[in-house]
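A single protein chain has been omitted; all remaining protein chains appear in their positions.
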Amino acid sequence: MLTTRRRVLMVDSAEATLKTLALELPSPPKALASYVPVQQVGELLYTSGVIPSWNGDVQFRGVVGADVSVKDAARAAEICALNIMALIRQHAGSLDRVEQFIQLSGFVRSAAGFEEQPKVLNGASDLIYKVFGERGRHTRQALGTSELPLGVPVEISAIIRLKP
Amino acid sequence: MLTTRRRVLMVDSAEATLKTLALELPSPPKALASYVPVQQVGELLYTSGVIPSWNGDVQFRGVVGADVSVKDAARAAEICALNIMALIRQHAGSLDRVEQFIQLSGFVRSAAGFEEQPKVLNGASDLIYKVFGERGRHTRQALGTSELPLGVPVEISAIIRLKP
Partner (left out) sequence: MLTTRRRVLMVDSAEATLKTLALELPSPPKALASYVPVQQVGELLYTSGVIPSWNGDVQFRGVVGADVSVKDAARAAEICALNIMALIRQHAGSLDRVEQFIQLSGFVRSAAGFEEQPKVLNGASDLIYKVFGERGRHTRQALGTSELPLGVPVEISAIIRLKP
């Protein structure tokens, strides 16, 4: 029992899990104007809205339910989550500094009558849970919208509590 | 004067007011995926976006200004507020643990040219003020959008400060 408990404690590392899953992070998104990618206040880290770009190149464009499938949109949401992780690592030094994900706000560019925004955002939520375990369980705003910057199908921002 | 003051102090109970108004709460909404309905950090409670469902059954669907009237949409917003209260009671044990509502973010699925999102969201804001008094006075984002999960006409999330 002690061994099991020790092992659980030992694998409470998001960085280790990321390696196990063979996941790589993109370079963290840069601010493009008078704003910044993250701001910390106390233990809370706020991110700007991130889009499905990889090292600055937009990976998906279009409208979910029209020219983007739910599957592709969920992949786009995964990429948003990886960008959020890249911001955390850049700011805090390591993903293991995360105490708890508090909230994801996700906007899905939706065709008329498209109602499956939660399925799209599960791409981000499931990946964060996979990497961070219970520390990854967040509240979520799942919203549809008509248009997003650069024509991307999804934009997500996060509030994260860091360890003291 | 003492009597009056005592009485005011005695009725500073959202649970008592709820009973006086003969209002019932639905069962608190459950997380459907890798996210959770609430997260607390310090004294702040963040909720996920809630929709007008009662014990899990969606009560309203449609587009406000088209197939949903402002009156029905305001009722849908009231139901969102009752779901938020259900989450607070489940998490904190009692509505009387609320120190102050800090913010409501409300999204109204709007027909082209519909501009009365504030009237819709007043359904939630007015009910919260009725139940919590000054502790219920929140900041508010009143926004329109084109689509929402499950085709509902309104989605609301909240930030609440709990008593220490």
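The first chain written gets the first letter, and so on, giving A and B; residue counts start at 1 in each chain.
We take it that a residue touches a chain if its C-beta (ideal position, glycine included) is under 8 Å from a C-beta of that chain, and two chains touch if they have at least 3 such contacts.
This one's a predicted model, so the numbers in the text were calculated from it and none came from an experiment.
Among B:Thr17, B:Ser34 or B:Ser125, which one touches the chain that has been omitted from the display?
Per the contact definition at the top, the residue touching the missing chain is B:Ser125.
Among B:Gln39, B:Ser53 or B:Gln117, which residue is in contact with the omitted chain in the full complex?
Per the contact definition at the top, the residue touching the missing chain is B:Gln117.
Can you list where chain A touches the absent chain?
Residues 32-39, 41-42, 46-49, 105, 107, 109, 145-151, 155, 157 of chain A touch the chain absent from view.
So which bits of chain B touch the chain we can't see?
With respect to the unshown chain, the touching residues of chain B are 42-44, 100-104, 108, 110-118, 122, 125-126, 128-129, 136-146, 159, 161.
One rule holds for everything that comes next: only the chains that are shown with their structure count from here on.
With a Cα-based fit, what is the angle in degrees between chain A and its identical partner chain B, given to the nearest 5?
Angle of rotation between the two copies: 120 degrees.
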